[in-house]
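Have a look at this one.
A single protein chain has been omitted; all remaining protein chains appear in their positions.
All chains are identified by letter, namely A, B and C, in their written order; residue positions are counted from 1 within each chain.
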Amino acid sequence: MGATSFLRRLLGGAAGSIERKVHELLSLCESLLAESGEYASTALARDALAAYQELDDPLRAQFFDALAQHYSPSPEAVTAAAAAYQGDPSSPNLLRLESAVEPARRELFRRLNMAPGGTAALVEMRRQVLAGLQAHSEWRLIDIDLMHLLRSWFNRGFLRLERIDWRSPASLLEKLIQYEAVHAIEGWRDLRRRLEADRRCFAFFHPQLPDEPIIFIEVALTRGMSSQVQPLLDIRSPVAPPQKADCAMFYSITNCQEGLRGISFGNQLIKQVAEDLKREFPHLRRFATLSPIPGFRAWLGKAGPREILARIEHPAWHLGDVPETLSRDLQRLCAYYLLQVKQNGEPLDPVARFHLGNGAALERLNWMADTSEQGIARSAGMMVNYVYWLAEVEGNHQRYFHEHAITASPLVEKLASECPLAMQEKGAAA
Amino acid sequence: MGATSFLRRLLGGAAGSIERKVHELLSLCESLLAESGEYASTALARDALAAYQELDDPLRAQFFDALAQHYSPSPEAVTAAAAAYQGDPSSPNLLRLESAVEPARRELFRRLNMAPGGTAALVEMRRQVLAGLQAHSEWRLIDIDLMHLLRSWFNRGFLRLERIDWRSPASLLEKLIQYEAVHAIEGWRDLRRRLEADRRCFAFFHPQLPDEPIIFIEVALTRGMSSQVQPLLDIRSPVAPPQKADCAMFYSITNCQEGLRGISFGNQLIKQVAEDLKREFPHLRRFATLSPIPGFRAWLGKAGPREILARIEHPAWHLGDVPETLSRDLQRLCAYYLLQVKQNGEPLDPVARFHLGNGAALERLNWMADTSEQGIARSAGMMVNYVYWLAEVEGNHQRYFHEHAITASPLVEKLASECPLAMQEKGAAA
Amino acid sequence: MGATSFLRRLLGGAAGSIERKVHELLSLCESLLAESGEYASTALARDALAAYQELDDPLRAQFFDALAQHYSPSPEAVTAAAAAYQGDPSSPNLLRLESAVEPARRELFRRLNMAPGGTAALVEMRRQVLAGLQAHSEWRLIDIDLMHLLRSWFNRGFLRLERIDWRSPASLLEKLIQYEAVHAIEGWRDLRRRLEADRRCFAFFHPQLPDEPIIFIEVALTRGMSSQVQPLLDIRSPVAPPQKADCAMFYSITNCQEGLRGISFGNQLIKQVAEDLKREFPHLRRFATLSPIPGFRAWLGKAGPREILARIEHPAWHLGDVPETLSRDLQRLCAYYLLQVKQNGEPLDPVARFHLGNGAALERLNWMADTSEQGIARSAGMMVNYVYWLAEVEGNHQRYFHEHAITASPLVEKLASECPLAMQEKGAAA
Partner (left out) sequence: MGATSFLRRLLGGAAGSIERKVHELLSLCESLLAESGEYASTALARDALAAYQELDDPLRAQFFDALAQHYSPSPEAVTAAAAAYQGDPSSPNLLRLESAVEPARRELFRRLNMAPGGTAALVEMRRQVLAGLQAHSEWRLIDIDLMHLLRSWFNRGFLRLERIDWRSPASLLEKLIQYEAVHAIEGWRDLRRRLEADRRCFAFFHPQLPDEPIIFIEVALTRGMSSQVQPLLDIRSPVAPPQKADCAMFYSITNCQEGLRGISFGNQLIKQVAEDLKREFPHLRRFATLSPIPGFRAWLGKAGPREILARIEHPAWHLGDVPETLSRDLQRLCAYYLLQVKQNGEPLDPVARFHLGNGAALERLNWMADTSEQGIARSAGMMVNYVYWLAEVEGNHQRYFHEHAITASPLVEKLASECPLAMQEKGAAA
């Protein structure tokens, strides 16, 4: 059979060093690729995935090595096709070049996807590739091919938005508890509070991963824009009538699938949820986040005024009365950090980058909004409200995208301009 | 905005000749492509598709012309990337070459797919491209890109098999009536008979085309292998108890989506249905078709013995008593046609090619099995049983695929060998 | 076993004349009743119903005879319990009397209802009882018990309203075609037109009869109140945008289950549908029927002026030009018939009785509104619009119910008062 001879060539003298299980898996992959597309066998794909799932870590590494080394385009074939195209840049020659350039890996993955559970298995495979990338930089080639396909298969058009509530299956709710990455869910009672009438939870699902959320967002329906996160998370807080709310506070958003890292769903999710909530509660006036400023404290450590740093060195600096001057200075520094501190033209702070890039406006800085240990350590206790004004999101995003322009409220602008660092710059510029 | 300047370049002096509606659509396409992937807007995709669906035939042709001409890779970029790769065949250079080679069209289609109903719209778009291909050969480029994506999106893993019965939605059943391509369904009573207890109908569905079958197959559960099609189609035939059946006769299989032409689903569907039926009715012993021989009569007209042709010239030649010699000679010729008449190594007859390629065996020739006008005109009234022996399908397919070997019963082999044409060849060879 | 001795007593010397099958069924019924309630066996109930369903007409009649004769309360027991109560009208004695008075049949039916499909079987049983009632007046006792239970089980609270459209199962739609009693549905194309965007169809379903509508109503969404029925039924009529409609015309309402005759669902259905439509289309201003006057022509034949009768004797009297005087006189007579001709204080016309009793108002008389053969023969070609004013339905119904007061528009009142018969009465009264 063709596959055998291919494998002989493929594995060459090295075949001895490849374990039997990996050899068998590669043999299944070859058989799968050897079919013409029309007949590619679901059974072979299923067997290959089963064999893959049997591998332990070292064997999987062997398999990934083989995938990275032997399923890339042949340089000779690419060179020849490139030369032919250069000689005659016709459409047929372009197609031949395209075909020469596409790795066999990609077609292999497409065919593995035919098996029941194939998509989930490939998402998991990419997770494993990513986990080993630092130690095996050559696996980047596998990652690129998986990413190419997953991006296409997890296209927005294939996702469906679903509301999650207390009537959802326990097996799904259990996953929220497990995945939540922003404000940990402390058991079922905590989760239940987050699904009461004045809370909302939405997730994207994909038809091929029916029981797995792709990304989920938690929303609180409030009167007025929240300035502190602890009250939102308090499981003993009374349930407010949602009809009276005028704000939807997005207080947590979590990507669930490590194997889909780099494919962004958050932007689409926020916009869709805001539209759906607006339809259900027409009197909602504001869609806002209550977000951390995770890079602030680290930046401050490097760039902040020494006398301020001295005053917030002690882990308990925020307990008791904080002098107003310190509070004022920290807020100015934070506003400055958010608006002025950039990297490649974009805000240094990753959360700011995400929401401002999405088209949100930086509305308000909240003093002592997150007094948890992590809130103090990373954001000096402050949090930000980014607001999604439905009518302006698109324009804001365009201006951000083309000019890196940031939309902020006058209040935040003023705070930033009063920051000593801004003063210095002005002075320097004058 | 960037898109405008692009369009100016794109359309150049010719802009005047492009209608406003097409211009607007192209402008939407540019905006959609201009976004970075993460922000590509569902709203823009929806608007673009809506604008596309507004176009009449001549405007659509203008749009397709623009798609074919202006969204292909730039020869300069490809040449430069090819040269860089030739100079240094590294992975990054290969990726750059791959990227240079991929048409912008493909990314455009991926983004259009984000809109609600996007996949269905692209399937329809491909149907329209295919319909115009003869007159516009340059649209082949569009077809190639759509085919590339649709093949990936309509991967077996994304399809689900569903049984269709009299409890299915009328809106779906109506489509069966409309699509059925082999034995036309004459209204609701006919359809109802085909969904009774001794009949089965299955279809593949795709999550993005929830109300549209992709392909469907009709099966009769019978005692003994059917040798005539009219009794199977008779709406007044009594309903037989399915538990007593020992054969599943696949008597009709129809591809529903012209826009998915060239993506083969039949092979997968037949295998899956056979497995499912075997599970439901463990006593089924044979899974067979009752198939036309659509190319026989035309081939006979060219290659058949003159005296035989003379005897079947009259459209009513088959009515009344047909002499046994004529019947015998026609069967021999037909067996010879199916087994020996090839094109590029494969059977000339398209239905034979499909089933034998799938791994079926040519089991039996049935005299006067389809006496409809079309049956006489195309197959001289004969039909064939191809049998899918579950344990041998894979082996048969492999042998067909690698050696073009055909599996046939001794009886059919014998008929073919007794054919005068086969005799001549033997004589000639001797 | 107890049941045998009971049967011996029950059937007495007559046992010989009872067929074996009926005897077996009665024996099953006895076993079922012999259990204490808690253990009453689903299996016995299922067997009994199966045995019942096996009976042909004459055997079923034997079974009904036995049901009617032997499952009634024993007069001795009733008399004794009555005497005890009369002696001491205490609660326990009342309960004993109640228990003595309840027929064993009723408990038997309750237990038969435990079997899968039991409710449907009892509905069918009542249909058969009703069908034989004229010939077997003693079966009335069976009917009373079935009616008592079915009325309780088909309580409004157990019914759910569902919309029926072209996506409904074909098996259900087929039943609409079969059941429709007002304006016959001429095949699937006719049905499809009645389910387009400007039409609505709703039905009540019961959890125990999942595939069977109990009652259904057909509605047309129109601009202006329809005055003719043929345009509503025209399958070639263009589909109007439902958002522009200001009237919902109830043009057909059909009770589907003969076995539920006498349990009225129409009143509840109309009110619920009107409320639901109002929610979906807030701009609907009128909910009206277009109804026949089925008793008019028959009444006219008896009570109408001879010269008028002479002019409408010929079946084609309405073709060509109808003299205005005739038209005017007929309309006056019809209005008089609807408003003044009573039986037991209520309108003689059954359709008028239904809608006016429901709380509708008699709004308008439509000349030549139904020119079908039946329309001419029964209603002299006229139809009536009864309007359900949501705010007044309850009040109208109360006034009808307590005082037999009819709500009619001034126009119809005027027509009625101008009728020669009304004049005579007035004259007579004066």
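A few remarks follow.
Throughout what follows, a contact is a pair of C-beta atoms (placed from the backbone, for glycine too) under 8 Å apart; a residue touches a chain by one contact, two chains touch by 3 or more.
These numbers were taken from a predicted model, which means no experiment stands behind them.
Although one chain is omitted from the display, it touches the following shown chains in the full assembly: A, C.
Contact with the chain not shown here comes from a single listed residue; of C:Tyr85, C:Phe202 or C:Phe287, that residue is C:Tyr85. For the chain left out of this panel, the touching residue among A:Ala135, A:Ala170 or A:Ala316 is A:Ala170.
Listed by residue number, the positions of chain A touching the unshown chain are 166-171, 173-174, 187-188, 192.
Interface residues of chain C with the unshown chain, by the touch rule above, are 2, 35-39, 41-43, 72-73, 75, 78-79, 82-83, 85-86, 89, 91, 94-95, 97-98, 101-102, 110, 113-116, 118-119, 140-141, 144, 149, 151-153, 155-158, 207-208, 264, 267-268, 271-272, 357-358, 394, 397, 401-402.
Keep this in mind: only the chains that are shown with their structure count from here on.
Look at where the CA atoms of chain A average out and do the same for chain C: the two points lie 61 Å apart. Chain B has its Cα centroid 39 Å from the Cα centroid of chain A. One finds 53 Å separating the Cα centroids of chain B and chain C. Contact with two or more other chains is made by no residue of chain B.
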